[in-house]
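Attaching a single structure in structure tokens format; questions to follow.
The other protein chains are all here in position, but one chain of the complex has been omitted.
Presenting subunit A:
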Amino acid sequence: MAQSAALLEARQVTSVRGERTLFEDLNLAVHPGHLYQIEGPNGAGKSSLLRIIAGLLQPLSGDILYKGELRQHVRREFLQDLLFIGHKAAVKPELTALENLEFFAATQGQPCAEPPFELLAQLGLVGLEDVPAANLSAGQQRRIALARLWVSGAALWILDEPFTSLDVAGIALLHRRFDAHLQAGGAIILTSHQPLDWAGRSLVRLQLEYSW
């Protein structure tokens, strides 16, 4: 059954911020090999939905299921399989690109035996590995955060506006990484205002409306 194969399911999720209902009884099934793009105007609740799925935000009602079980019952397994890169990307400005990367890799269970220079080269950060992230440009800091996509073994990626401040080459690089991840049976949920340049075969669009 297709339903049981869902990596993650949101059932009847309702979220309220202050006096305003963001969305009501929202259902979403996330299947391996698919990319889910959540669209909607500012304030429609895109980030809130991502944060609810990750477990950072408590929905007013509704459940999130991971592989058919309530997320809170399988918290550790769920978190081991989750990569969440939010609006604030958790890059420590005092640490260098290399140190940030090593920390991410170690917390993701893939400690680097040697400095991941190949990855830094791919991300265009070579020569900057010893510079504190605070001294790098916004796009370069974003690249450090997104480097987690290369060191993580998680199947479910939740990305809030991953393309922010990336240049064209960076966006293309990210697209290639997304493709490889979906091919390998992973799933991606992301928000983006940019239309995704995607072959279309595995893209699911979810439109959130601004409501009162």
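The rule is short, and it goes like this: a residue touches a chain if its C-beta (ideal position, glycine included) is under 8 Å from a C-beta of that chain, and two chains touch if they have at least 3 such contacts; residues count from 1.
Everything that follows uses one rule, which is that contacts and distances are computed from a predicted model.
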Considering only the chain that is not displayed, what protein name does its UniProt record carry among "Heme exporter protein B", "DsbE family thiol:disulfide interchange protein", "Betaine-aldehyde dehydrogenase" or "FAD-dependent oxidoreductase"? "Heme exporter protein B"
Touch as defined at the start, partner being the missing chain; which of A:Q12, A:N27, A:S61 or A:Q80 qualifies? A:Q80
Only one of A:P41, A:G68, A:G153 or A:G185 touches the unshown chain, namely A:G153
So which bits of subunit A touch the chain we can't see? 54-58, 76, 79-82, 84, 86-95, 99, 103, 106-110, 132, 153-154
